[in-house]
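Note that this complex is displayed minus one protein chain, with the remaining chains in position.
Labels run A and B following the written order; every chain starts at residue 1.
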C-alpha cells in the first residue's frame, strides 16, 4: 500500500546531512511516495496535466508527481528495501521508494521533467535514463557526465521528453553491484496524442535475476552466470500476478531485461508482433510474427496482440530452468531409465544413482519437500487440474469475456491468484 | 527402420491398466508406428487427404496418420528410448515412438487433427503444441489446462489447424526434466495451396543439448549451463547426416531451439533470408540478409536460399564449443607460446604447464586418444583433405549438379557420410 512520508524534514534532515539540494529548497521538494505492497497497483490516472492512457506495472506501481512552473516533478529515493519475492520468501534488496524495482515513471512526449534523486544507500549512486535522448550532462554516468551522488544527498535531473516510447532507469555507478541488488525501474513516455499507439491494456515489467542462497536473504552480487532466482519485477512464481484482460482487448506488454542473459518470453495461445523497442516504435511493415520474443539484455520490447481467444494462457520465459525456483544445478539427480520393450537391455553404468528422481521429478512438484526458512520450493503451484510444477518467470494471461472496460481503478481487479481457470478444458477424457 | 506394433492390445493392455481412452475405443486407436533407426528417413508423401510437399526430418522421420470421419489421426507414445547420438555412443533418453526427438507431425492448414498420446514414461506428462493457435483446453499445460496424463494412460488432443507454419511439440509437465531428457518433436502445417511458400527441399530439425558424463549414458537433468553434448535432433557430429540438394534448388531449412542458450546457426557459401518463425511467415520486405541465424530458445526460424553454388558447405553453430564433443572445460590445457621474433622475451609465468596441447590441440583431432566406453572424441571426423577436427552441431550442406528432382522416396539418397567432397578445391598449392 502506498503511503506518504516527509523524509527530508526535522531531525531526519540533520541525520542525513546537508544535501546537494540547497537547504532553502528542501521545503519545496515534491513528496517521495513510498510503497509497501508487492501486489500490482491500479494504474495511476493523470489528475492534472495532459491526458494519457496509463500503464499497469506488474507487481508494481506508478510514482505520483506534481506540476510546478511547467515542470513535471518526481522524487525518487534510492534505498535498501525488503522485497517479497513470493509468499514465503523475502529478500534484502536495494531499490527505490520502498520496493525493487522502483516505481514506474510516466510522462508525456513534449513535457519537461525534473527528477529529484535522494540517495539513502550506504554508497554513492547515479541514475541513467536508458533510451531517453537528453543532454549529455543529464545522462547519469558516474565520473563521466556527473559526480556520483553521495549517501545522504539529493541530486536533480532535468530534461525534456522529445519522443514517446518505452524506457527504463538504473544506476551507472558501481553498476554491477547496484543492478545485482535490484535497482531499476520502468519509464514510459506517452504520445502527445492519446489516440496514437492506443491499446486497451498496457502492461510493463522488468526481467531481473538474483543469486540468493537458500536460507539466506541477500543476493550474492558477484555471480555472473549461475543465478537461482529468475524474476519479473523482482517476483517469482507463484508471486507474479496474472495479467487479466477482457476478450477483444488490444493488449500491449512492455518488457525490459536487466539480467546477464537473453530471455525468450513465450505467450501461449497467440501470435503477436513486436511494436516497439527502447529505440522507438517499429514500423508495421518491419514487424515479424512471433510466439516468443527474445528479449536481449539492456533492451526493451513491446509486444501487441488482440485478445480474441478466451482462456488461461501460460506466459513465461522459455528457458526451462527459468521457470524453476532455487535448485542445485550440479546435483546428479539421475533418471534410471526403464527400457522394457525398447531393445537390448543396457547395463547401468552409474553405480550409485539417487532413488529420488529416478522416475523424473514430477513427484517433487506434487509433494513439496521441507525447505530451509525463507526459501521457495523448486517447483510449486496448484492449478484447477493439479500441480503446476513451475517457478521463476511464469504467470498466466487471463482472457475473460466478463470484464468491463474502464475498471482500471479497482485494485482488486488485478488481484487474480494464479492457477484459477475460467475457460474449461474442452477435450474429452473418454475414460 | 520403421516398424509397426500393437501396443494396446491383449496382455499389453492389462499391463498398462485402463487408459483415459475408453476400453471400447481402444480397438479403434490408430497404430503407433515406431522407429528404430537414427538415419534420416525419406519424406512421407501423402497417401490420402490433400497434396503437399513433405519435409525431410534430419536424422528423423514423419509420423504416419489415418483419416477417419474427417479427422487426421495420429498416435504418439511418450516412452524411454535409446538414441544413438553418433556411431559409438548411445544415450538413455525419453522420447516418442522409439526415438528422441519424436517423429515430425505433418498436416495441412484447415485440417482437423486428433492426436492420441499414450504415456509409457514412469511419471506423468502432457503435450504442448508450441505455436499452434487452438482452444485453451487443448494447450497441454499440466495443472492449468488439463490434468497431467498418468503413466499407462492415453489422452486425446483435438484441434483445427487454422494457419500454415512451423511449430513443435513438447511436454508442459515436469518440464525441465522432460525437455532435458529429449522430449520434443517438429510439427509442420503445410499451406492449403501447395504452390504457396513452395520450395524444392524443406529440411527440419530441433536443436537440443545434453549433459552426459563421459562413460555414462543418462543425461544429468539438473544442468543449467554446462552442457557437453550439443546436438541437432539428438545427434552430434559425426552423427548428423548431411543435407543434400540439387544445384539450383530452392532450399528451406527450419529449426527450433529447445536448449538453454541461443544458437547462431551459420551456413557457409550463401547468404539467406529468414522467411518464417513459429509465429508465422515473415513478409519479404521485413526480411534481413544473414549468413548466421541466431536461433533463440523456444523459437523457430526458417531460412531460405537458392543453392546455386556447388560444393560442400559447412553448416554449424558458430559458438566454437558447440562444434566440440565432451571435454573438460576447466582443464588448464595451456599453450606455451613461442615468441621468437616478436619482441622482448617474456618469462613464463605459469610454472607447470601441460606438455599436451602446448602447441594447440590439432594433434588431438588427428591422433584420437583412448576414451571411456560410449564416449565421443572431443573432435573428430575425416574429410577428403584430412582431419575435420569437429564435433557437436556440425554438418555439411552438399550442393550437387548431379541430383535429379523427384527422388524423395529413395532412402539412400539421404545417406551421405559426412566429409565426402565432390566439388574439388580449385586453388593452387604451389608447392
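We take it that a residue touches a chain if its C-beta (ideal position, glycine included) is under 8 Å from a C-beta of that chain, and two chains touch if they have at least 3 such contacts.
Quick caveat: nothing in here was measured; it's all calculated off a predicted structure.
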Touching residue (missing chain; options A:178, A:228 or A:380): A:178
Hidden partner chain, residues of chain B it touches: 225-226, 261-262, 264, 266, 268-272, 285-292, 294, 309-314, 318-321, 323-324, 327-339, 342-343, 346, 349-350, 357-363, 365, 379, 381-390, 396, 419, 421, 423-431
Chain A residues that touch the omitted chain in the full complex: 18-22, 25, 36, 79-82, 90, 92-94, 98, 121-124, 128, 130-131, 133-139, 141-148, 155-158, 172-181, 215-225, 260-262, 277-283, 285-286, 294, 296-299, 374
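Basically, only the chains that are shown with their structure count from here on.
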Separation of chain A from chain B, taking each centre as the mean of its C-alpha atoms, in whole Å: 34
